[in-house]
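Written out below as structure tokens is the structure these notes cover.
A protein chain is absent from this complex, but the other protein chains hold their places.
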Amino acid sequence: MTAAIEIRDLAKSFTLHNQGGIRLSVLDGFDLEVHEGECVALHGPSGIGKSTVLRCIYANYRTDRGRILVRHRDGSVDMASAHPREVLAVRGETIGYVSQFLRVVPRVAAEDVVAEPLRSRGANREGAAKAARGMLQCLNIPAALHRLAPATFSGGEQQRVNLARVFVADYPVLLLDEPTASLDRENREVAVGLIRAAVGRGAAVVGIFHDSQVRDAVANRTVQLSAMREAA
Amino acid sequence: MQPDAVPPLLSARGVTKFYDGILGCRDVSFEIWPGEVLGVVGESGSGKTTLLHCISARLEPTAGTVEYMTRHDGPADIYRISEPARRLLMRTDWGFVHQNPREGLRMGVSAGANIGERLMAVGARHYGNIRHAATDWLDKVEMDTGRMDDLPITFSGGMQQRLQIARNLVTAPRIVFMDEPTGGLDVSVQARLLDLLRGLVSDLGLAAVIVTHDLAVARLLSHRLLVMRRGEVVESGLTDQVLDDPQHPYSQLLVSSVIHP
Partner (left out) sequence: MVEDGYNFAYLDEQTKRMIRRAILKAVAIPGYQVPFGSREMPLPFGWGTGGIQVTASIIGPDDTLKVIDQGADDTVNAVSIRKFFARTAGVETTERTEAATIVQTRHRIPETPLGAGQILVYQVPIPEPLRWLEPRETETRKMHALQEYGPMHVRLYEDIAHFGHIATSYDYPVRVNGRYLMRPSPIPKFDNPKMDRSPALQLFGAGREKRIYAIPPHTEVRSLDFDDHPFEVQKWADVCAFCGSGDSFLDEIVTDDRGGRMFVCSDTDYCSRRREAGCTGPAMQAAGPGEA
């Protein structure tokens, strides 16, 4: 396997048991390859399944069919069929995922939230905290906020904490779901810089960028998602 | 990566419990690895607590086995090993945190004695050392060490729960069973306790089984989830997978029933 991410014949549908058993087919026969140092932008209208692709790669969603091979350590792991422990290992070391919403334990300081990926890799407390503060600073979160819990932050600040927490660790694979959606111009540029730097060091990035300026600035390639066949 | 390179710490196979013909839980199987936190969710009466008692040697199942990887003698069926060995496991290698701290604490003796008891139970006979360990653990669970000689009754519910946790962790167990550890606490106290538990579990590399009806608690603490209904596991998997992409009708109902403030 040469690609960092290789998706073959991915199918994903949702069955809503409590709403008359409606079955919504979102992806069917989706293929994608992403290489090292490449940033792929998923594009298409809202509800077409862009986020679903990211979530399937992260194994946040289960799949109906297909393989999602992610290069991990010296081999590759099929995220569609991996054991939960393998999935957690891949998430810990290989895949960084910036979701649209920040989800953290209430009352945990922003600095500790950001340091966690480093801590879980075995970094010492001081080193991880220092790196976390640096990354928060870089995303213009003032030092006064570092010891506060992000639940009290504004939407834009929360999103930056979310970014910091992923970019603090050098993940080889990054999944970015509208990472700049609620950022102002200045911070959007910081985010663009971080993404470009990650691609520059060889990360494979898959992202959803509504902002065309951001997309143009970071993406090497755009993949257009088109509507699936009608629900079966 | 070889998932089977490390053997599981605890394996439940076909665990079934009937109370005089009334179903407690049926045919539950799972494995827990060192450092892993397993959440068990489901509504009241779904068999969560029965399952927890069955796998923690407190309630012998009607059928099925529970195997634990002992430190020195390899895997052992916890209901087939000798009673002394089982009781020793329960007060050294395992911890059990009750929803009601009164069930897990000795209410008539001080906080320090509550923490020191398990050490004394395994032979500690040096008062100074026991006291030192108690101070250390009060500190780790973020309690005021100056209150070491106070009775648990003088502590708030959240503090009693911390004390119960310290009392369990002082012998460096490898797995802790928790029954609604944050139940009955108000939300702000609950949040801090969750944070503490998460930190302890990851710093100590503890495995844990946490029974809760609170999906938010399950999401924050557990790596994997079992969803139980009417005594059976209807769905299992990675916590975020089960909560974000529930497959079973009951899991979907459970997830969609949560009220977001």
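By letter and in written order, the chains are A and B; residue numbering begins at 1 in each of them.
To be clear about the criterion, contacts are C-beta pairs under 8 Å (C-beta built on N, C-alpha and C of every residue); 3 or more make two chains touch, one makes a residue touch a chain.
For clarity, every value in this text was computed on a predicted model and none was experimentally measured.
S.K.: Give me the visible chains that the unshown chain touches, in label order.
M.R.: B
S.K.: Write down which of B:Gly112, B:Gly158, B:Pro173 or B:Gly237 is the residue touching the left-out chain.
M.R.: The single option touching the absent chain is B:Gly112.
S.K.: Which residue among B:Val6, B:Met107 or B:Val122 touches the omitted chain?
M.R.: Here the residue in touch with the unshown chain is B:Val122.
S.K.: Even though one chain is hidden, which residues of chain B still touch it in the full complex?
M.R.: Within chain B, the residues that touch the unshown chain are 83-84, 87, 106, 109-110, 112-113, 116-117, 120-128, 130-131, 148-149.
Assume only the chains that are shown with their structure count from here on.
S.K.: Between chain A and chain B, tell me the centre distance in angstrom, where each centre is the average of that chain's C-alpha atoms.
M.R.: For chain A versus chain B, the centre distance works out to 32 Å.
S.K.: Over in the complex, which chain B residues touch chain A? Could you list them?
M.R.: Per the touch definition, chain B meets chain A at residues 1, 3, 33, 36, 188, 191-192, 194-195, 198, 202, 219-220, 223-224, 237-238, 240-241, 244-245, 247-249, 252-253, 256.
S.K.: So in the complex, the part of chain A that touches chain B is made up of which residues?
M.R.: Against chain B, chain A makes touches at 14-18, 55, 59-62, 72-73, 75, 77, 83-89, 103, 105-108, 119-120.
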